[in-house]
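One protein chain omitted, others in place.
This part shows chain A:
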């Protein structure tokens, strides 16, 4: 079985991030730039290895590097030189397969992911085919694979924030509370310059290193390490913006158009935006405060009103992930037939039943009665030939979802655990100083 034409199901659970990038590594610049015509994986590139929906790993590729996955060890040299998006497959040796089997026996319910079995007649020599995909990092995939240092902002929220703050490639954005840097990546992709602040020193260092490895640090553009200032646009500072404000040494005037505050007490930081060197003065500017609790929202609104912000609106985003699944079509008539079949068998006894069945089939062939043909096909394919049971739903057998021998309908399944509340988003606008341009 090659896997082509079958229906693949990947089950989603909570992601488990694993990071294999060493601190001192400096991968090639431009990992997040998707617009080069050349689409080839090179040595020292930062890539995301897609193992399963819940297991996406960031890896820097080296000539001698190795990557251990549940499908075996992949050499980095196998990946280098391939196109992005390539599948890299491997036949697992029998040892790994057997280990996998033992594992499967333990967790019978757990389905295998992304794995397609290669069926050979010889059980001992069975080879399994496992594969990974090599992908170019995008902020969205990074959000799924990044190491969590704090609670992160997921794509449903971040996309709405980007749109609602009207962030375009001209906007200068302030983000307070870098956190794990998930949102920073998404902002950085779209905005002009991103000023991000983190008051936790270790987290700031980790984030800074990450931005540097991803080629997003503005300092690297100034130092001439990269020449695309649309990409290298993050300026990160270690700062408690509530106490010390937003002004920084690197630039005189931040001229921000949008502010995103993901802080425990955004109302303490809001007055600091009034410094004329922080926000763009003669323009409509926008703010978004991200707080999980209602009490925080209330205090935030109070501070916004006090500081002259208008059009205040709080919203909540609810995003849902679904996956396409298959549901077996079970006809009630088939169930009746199964019961009739069982009853007949019980009344006649097993050996008589087989004879009876044979005679009946012959009779039907002679008379050319075909109305049972559909069932007979199922009989042949599904049931164990020695015991000709009518088994239309594959009872007692391991039926793979979407198995072509059965009839299926398309259904949609919501993820088993949903995020019912992430945070309240409070938006507001303000024009600091209305002057007329001639």
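Some observations on this one:
To be clear about the criterion, a contact is a pair of C-beta atoms (placed from the backbone, for glycine too) under 8 Å apart; a residue touches a chain by one contact, two chains touch by 3 or more; residues count from 1.
As a convention for this text, contacts and distances are computed from a predicted model.
This complex has a chain not shown, and the name its UniProt record holds, of "Phosphatidylinositol-glycan biosynthesis class S protein", "U6 snRNA-associated Sm-like protein LSm1", "LALA0S06e02894g1_1" or "tRNA (adenine(58)-N(1))-methyltransferase non-catalytic subunit TRM6", is "tRNA (adenine(58)-N(1))-methyltransferase non-catalytic subunit TRM6". Shown as candidates are A:133, A:277 or A:354; the residue that touches the absent chain is A:133.
Checked against the hidden chain, the listed residues A:164, A:238, A:277 or A:400 yield one contact partner: A:164. In the full complex, the hidden chain is touched by chain A at residues 2-9, 33-35, 37, 39, 50, 53, 83-91, 118, 127, 129, 131, 133-136, 138-140, 155-156, 158-160, 162-164, 166, 168-171, 186, 189-190, 192, 228-230, 282-284, 294, 297-298, 301-302, 305, 308-326, 402, 410-412, 424, 426, 429-432, 434, 436-438.
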